[in-house]
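A single protein chain has been omitted from the complex, and every remaining protein chain is retained in its original position.
Order of writing sets the chain letters: A, B and C. Residues in each chain are counted from 1.
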Amino acid sequence: MPGPYSDKVMDHFMNPRNMGEIEDADGVGEVGNPACGDVMKLFLKIENDRIVDVKFKTFGCGAAIASSSMTTELIKGKTIDEALKLSNQAVAEALGGLPPAKEHCSVLAEDALKAALEDYKKKKG
Amino acid sequence: MPGPYSDKVMDHFMNPRNMGEIEDADGVGEVGNPACGDVMKLFLKIENDRIVDVKFKTFGCGAAIASSSMTTELIKGKTIDEALKLSNQAVAEALGGLPPAKEHCSVLAEDALKAALEDYKKKKG
Amino acid sequence: MKRIYFDHSATTPVDNRVLDAMLPYFAEQFGNPSSVLIEEGGIPHKAVDEAREKIARLVGAEKDEIIFTASATEANNLAIKGLALANRDKGKRILFSDIEHFSIMNQADFMRILGFEIDFVRVDNYGVLDMEDLKKKVTDGTVLVSVMHANLEIGTIEPVKEIASFLKERGVIFHSDGAGTSGRIPVSVNDLGIDTMTISPHQFYGPKGIAALYLRKDVRLASIIQGGFQEMGYRAGTENIPGIVGFGEAARLAMEEMDERVQKLTMLGRRLWDGLASSIDYLHFTGHPKQRLPGHVSFWIEFVEGESLLLWLNLNSIASASGSACASNMMAVDETGLKASHVLTAVGVPPEICHGSITFSLGKDNTMDEVEHLLSVIPGIVKRLRDMSPLYASFKQQQKEHDK
Partner (left out) sequence: MKRIYFDHSATTPVDNRVLDAMLPYFAEQFGNPSSVLIEEGGIPHKAVDEAREKIARLVGAEKDEIIFTASATEANNLAIKGLALANRDKGKRILFSDIEHFSIMNQADFMRILGFEIDFVRVDNYGVLDMEDLKKKVTDGTVLVSVMHANLEIGTIEPVKEIASFLKERGVIFHSDGAGTSGRIPVSVNDLGIDTMTISPHQFYGPKGIAALYLRKDVRLASIIQGGFQEMGYRAGTENIPGIVGFGEAARLAMEEMDERVQKLTMLGRRLWDGLASSIDYLHFTGHPKQRLPGHVSFWIEFVEGESLLLWLNLNSIASASGSACASNMMAVDETGLKASHVLTAVGVPPEICHGSITFSLGKDNTMDEVEHLLSVIPGIVKRLRDMSPLYASFKQQQKEHDK
């Protein structure tokens, strides 16, 4: 079906990777865009500065869910420094592009990741 | 074919009655409507106050030709007094009606008749 | 799987009988109706005439009270701009209801450039026009009021007759956008007492690219598209003959089958409504529970985002619509336009939780099996999306703590 979403986006929307929560997460980031109504929550498990597990929960549109899912795939196994370098463009690109009106969803995913890493740093003190 | 003109109009347009000139006419009337470009010329042969022959020439649209033709039919054999009573509505009615934008053509026919009768009276002195 | 089309508010398929009526006017009877003096123009001219008659009959009007336009949008633009300009000696103040379609709403700026003042009349939580607010806002110098006949997002039918009778007393012109009603439910312009009404055939199995404005005799209207002498001078341009013929046939069929269609839609709609009410918690219906379009069921679900729900329904072969900001502004050039539906906001749904709005609008060819199929799949989708939602998780958490 021709539509505004790439096959990649639809794949991640239908089969989200790493959906769920981590009970004893080392870092949790929750961000939201009230204009659009998306809310993303990212849970990180970190060992030796490396993201060993990641889960997400998202209330939002197709692009928001796919961006969250893709982000978890992109950072799993990465070091914190590597993860910090992840840009929203990279997320959008990995998804095969997002419609212009939906680019903010990948920004939201980047923001959620930053917030979770921030939280991790704060918790670690 | 459905069109703006009645069958009667088309019949008189295609087969105009009394088309031509009368060389030694007793009355001739020529009228024109410069706005539309119609010119009508009516020739009367009158004996004992009665129209014994009538012919017309018309430069003009379908309605103008049909109105002229119908007028000649309606007045042939009539007395002058009877002919003077012929109204443009009567001409239009006899034609099965004219489109609103063409009603002036029947007026023109009435005018041509009046002018020809006027001419007759003038000539008679 | 065969698609289940529950989005008749967006558009409807052209009825095959309508298409058949249109077909001769493309390649065979292709003439220009303005060329009345040649044979080629005669039959199309007559066809336009006959279609106009059928459409007039559908809404109880006279033939020469129907003006063809290219869309409901254009009809709404012709009505607002044309009535305001032609009657500006009466006043400069125009009122729109808060839930008008974009094709009314988005004229506001243009009208202000023309020197008019636009104000808005409130609706209640069912989307019904607030008569008290209207009465307060119709001040001296009010020339025109526009209140739609029914809103296609929430299904509410407005008290147009009551509004018309009040406005008539006050000498104010009244336009009603009937894109959601004419051809769908019985409409009589004289009974309603309106001055102009938009009629949109692609909402009732007619073609796209054609619509009409009903204009009550002796109401003054200016044209917005000038040119040749078509449409009694109100709207120039060579006529869309096949479109007009199809419109006429759709109108004829709508009139003939009206009772049957309404009855069926009422029944299917009721089952859908009840089924949703009993199977999904935290679901809120929108619009008026009784004064609504038959076969129209609209609602929002807490902790479920509309676009995602719509996408999942689509993946399950069900076509629906969503007033979700994300869904309805999908094709915007950027995200600046992402606002929750003004209609849902107007009926008091808090903007931060109305993103789950969905509209099911059924049509004459839908079946009870299709309704039952929808009812069988939607709970699973809702569960799935809620399971993904951090909002639902914390709500459940709070609930648990509260229950302790």
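Criterion: contacts are C-beta pairs under 8 Å (C-beta built on N, C-alpha and C of every residue); 3 or more make two chains touch, one makes a residue touch a chain.
Keep in mind that what you see is a predicted model, and the values were worked out from it rather than measured.
The hidden chain makes contact, of the residues C:A10, C:M131 or C:V377, with C:A10. Residue C:I38 is the one among C:I38, C:A277 or C:M368 that touches the chain missing from this view.
Of the candidate positions C:D98, C:E239, C:E302 or C:E370, contact with the hidden chain is made by C:E239. Counting the whole complex, the residues of chain A in touch with the unshown chain are 1-4, 62.
Of the residues in chain B, those that touch the hidden partner chain are 4, 13-14, 16, 19, 21, 30, 34-41, 57-65, 99-104.
By the touch rule set out above, chain C reaches the unshown chain at residues 3, 5, 7, 10-16, 19, 22, 26-28, 30-32, 34-41, 69-74, 76-77, 85, 101-103, 106-107, 109-110, 113-114, 202, 207-210, 222-229, 232, 236-243, 307, 310-311, 314, 319-322, 327, 329-333, 337.
Please note the rule applied: only the chains that are shown with their structure count from here on.
If you average the Cα atoms of chain B and of chain C, the two centres end up 57 Å apart.
With centres set at the average Cα position, the gap from chain A to chain B is 91 Å. Centres computed as Cα averages put chain A at a distance of 39 Å from chain C. Within chain A, contacts with two or more other chains are made by no residue at all. Across the assembly, chain C contributes no residue that touches 2 or more other chains.
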